[in-house]
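With one protein chain withheld, the remaining protein chains of the complex are depicted in position.
When the chains are written out, they are named A, B and C in that same order, and each has its own residue count from 1.
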Amino acid sequence: MFPNAFQYEAPTSVDEAIRLLTEYGYDSKILAGGQSLLPMMKFRIAAPAVLIDVNGIDDLKGWREENGKLRIGALTRHADAEHATELRDRYPLLSRTARWIADPPIRNRGTICGSLVHADPGSDWGAAMIALRADVEVQGLEGSRLIPIDEFFVDTFATSLEENELAVAVHVPTPNGPVAARYMKLERKAGDFAIAALAVHVVMGKDGRVSEAGIGIGACGPIPLRAAKAEAALVGQPLTEETISTVSKLVPEDADPADDLRGSADYKRDLLRVFAKRALLEIAEELQERVGAE
Amino acid sequence: MNIRVTVNGRPYEADVEPRTLLAYFLREQLKLTGTHIGCDTTSCGACTVLLDGKLVKSCTVLAVQADGREVLTVEGLEKNGQLHPLQSAFWEEHALQCGYCTPGMLMASYALLQENPAPTEEEIREALSGNICRCTGYVNIVKAVQLAARKMSGETQETLEVAATHGTSTD
Amino acid sequence: MRTYQGEFTIEQPREKIWNFVIDPNKMGPCIPDLIQLNVESETRFRTLVKVGVGPIRGKFDLTSELTVTQPGSTASLSIRGGGMGSGVDMKAAMELTDTADGTLLKWKCDAVISGPIASLGGRLIDREAQKITQKVFANLKNALDNLPDEAAVGATDGTAADEG
Partner (left out) sequence: MALRQTEMRPMGKPIGRKEDPRLIRGKGRYVDDVMLPNMLYLCIVRSPYAHARIRSIDTSAALAAPGVKLVLTGEDLASMNLAWMPTLAGDQQMVMATGKVLFQYQEVAAVVAETRAQAEDAAQLIEVDYEPLPVVVDPFKALAPDAPVLREDKEEKSNHIFHWEAGDREETETLFRDAPVIVSQKVRFPRVHPSPLEPCGCVADYDPAKSKLTLYVTSQAPHVHRTVLAMVSGLPEHQIQVISPDVGGGFGNKVPVYPGYVIAVAASLKLGTPVKWIETRTENVASSHFARDYHMTAEIAAREDGKVLALRVKTIADHGAFDAAADPSKFPAGLFSIVSGSYDFKAAFVEVDGVYTNKAPGGVAYRCSFRVTEASYLIERVMDVLAQRLGMDPAELRLRNFIRKDQFPYKSPTGWVYDSGDYEKTLKLALDRIGYEELRKEQAEKRARGELMGIGISTFTEVVGAGPAHLFDIVGIKMFDSAQIRFHPTGKVIARLGVRHQGQGHETTFAQIIAEELGLSADDVLIEEGDTDTAPYGLGTYASRSTPTAGGAAALCARRIREKARKIAAHLLEVSEDDVTWDGIAFSVKGLPGRSVSMKDVAFAAYTNIPEGLEPGLEATYYYNPPNLTFPHGAYIAVVDIDKGTGAVKVRRFLAVDDCGNVINPMIVDGQVHGGLTEGFAIAFMQDIPYDADGNCLAPNWMDYLVPTSADTPHWETDRTVTPSPHHPIGAKGVGESPNVGSPAAFVNAVVDALSPFGVEHIDMPIFPWKVWSILREHGISE
């Protein structure tokens, strides 16, 4: 299967990419990992006239910590996040999420930012970045701006990115204290989009109570969602069984799943509850060990 | 567009349409038909090759994206008339039936053993999860990768024979 | 099949609204993301529309046919066509009734979407079809509200019911 014919551009700088985006607008698409876009183009349900391949832009590669944040460049592949042992301690959700995405060769190609910009509601990174309270750094003709993840997803396959803006990085806040995270996902088969998914990120305060909590919901609405009620109920509490039970019951309240081939809306809501409970129990145990060891 | 690609150590220069997928480029322009195509949705992995040492599905990479880079396909595994240990292990363990998934499976196994020379069954199953086999039920593929891992870690033929006879693993 | 419906009130006499909705030259432009409109007869018009969400982008070539079922009060609009290897069939029924404030327009639309878009985009097509349908009637309402003379009030949002 072949995509429609297109003009291929391979800029080597962000400015050049933005200039091309500005020039071709609606008719163009950015190609990063291409693991979602190219299949759609082969089916010809996506047929951009111009493809702007950003893989040759060195500025989009790699990550660094700065100003209390981890800045992850747009060309960071899922597999990079999966294997980066140096990030596991402070950003455990990254590798825990990455290993659930599709399969190894796809993870070698697909990028974190590309996945966010594609804005598939079933995307694993969507839920994870919600939990991490990330910002997406985008650059346009007028310079760059940070879009908080809660404002980034607008609708299925739609983000608040302007037509001539390029997502250049995603910023993840550096946690302030011991952190643990879980990514829970049920699939119909390995590598499938989630039936439902939940990303849970917890930072423990010195008082033994949760100081920061992030819970992102995947595949249960038109966009990745935040379990805001559950987060609020978690912050300031010790991770007791009682807290966990209360919090996990609140998670489904912020979900908006639909009935489909993967299961009913009720089922998906209940999965979120089960995921939350299991994730928090595991996190509690892990943090207890960690704090105890310190 | 004109591209230069090194495939299995050999440089090629070719003119391709930007929309040409790497899999078709390899098969139809370079006549390296060992790389197969089995699906439209990047699901099956029959087209799996290594691009600059990284495992990719060549049906979801443009040929122009391989410009200036190195590709390794199944045809590049055999060296100087010697089968790669993975190839002979797949043969010995009956890890293939119709053979259509085999090139992709070999490439995925090759990539795995580069990073993890002694994988467990679970690690092998996870590493090959982007490659569908409809015939073998995977049991013998797992065995073959483990056998190849032992071969590549330098065990002698004799040790392997003993291990096979006694049904034990020597690692 | 998916069914979408809604209703709104316009502070205009029924006759005036009626004359609007059965005129392809006036109804045609209510189709959202219109690229091209050809009015082929008094009851028939052909439109080329831009459809899409995110990377899924294409054009649908749609032929619409107006049928008056009861002059002055009920009419139906059948929209058929397709694009991107898929087919679209919609039957919208409109009913006008007098109210104290003007005219109540009730609409109901049965949509059948066939082909790769329906099966590939299963996760989103329902929402999209719903959105497009609602946009048609929102545009219609908007156009009617802006008819010369009176202003309009009292619209209710469209609601959707999935019967598929």
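Here, a residue touches a chain if its C-beta (ideal position, glycine included) is under 8 Å from a C-beta of that chain, and two chains touch if they have at least 3 such contacts.
Fair warning: this is a prediction, and the values are worked out from it, not measured in the lab.
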Shown chains that the omitted chain touches within the full complex: A, B, C
Of A:186, A:244 or A:287, the one touching the omitted chain in the full complex: A:186
Option touching the unshown chain, where A:4, A:144, A:176 or A:240 are the choices: A:4
Footprint left on chain A by the chain that the document does not show: 1-2, 4-5, 43-44, 103, 186, 188-192, 195, 261-264, 267, 270-271, 274, 277-278
Chain C residues that touch the omitted chain in the full complex: 1, 80, 82, 85-87, 89, 112-116, 118-120, 122, 164
Those residues of chain B which, in the complete complex, touch the missing chain: 17, 19-20, 24, 27-28, 31-41, 43-44, 46, 73-75, 77-78, 83, 87-88, 90-92, 94, 96-103, 106, 121, 124-126, 128-142, 160-161, 164
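Operating definition for what follows: only the chains that are shown with their structure count from here on.
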Chain pair with more C-beta contacts, A-C versus A-B: A-B
Geometric centre distance via CA averages, chain C-chain B, whole Å: 53
Centre distance in Å when chain A and chain B are each reduced to the mean of their C-alpha atoms: 30
Rounded Å distance between chain A and chain C, as computed from the means of their C-alpha atoms: 37
Complex contact set, residues of chain A against chain B: 1-8, 10, 31, 34-35, 38-39, 42-43, 51, 53, 55, 79, 102-106, 108-109, 190-191
Residues on chain B engaged by chain A in the complex (per definition of touch): 1, 17-21, 24, 40-43, 45, 48, 54-57, 59-62, 64-65, 108, 111, 126-127, 129-131
Chain C partner contacts - residues on chain A that touch it in the complex: 26, 29, 36-37, 40, 43-48, 118-119, 121-122, 155-158, 222, 258, 260-261
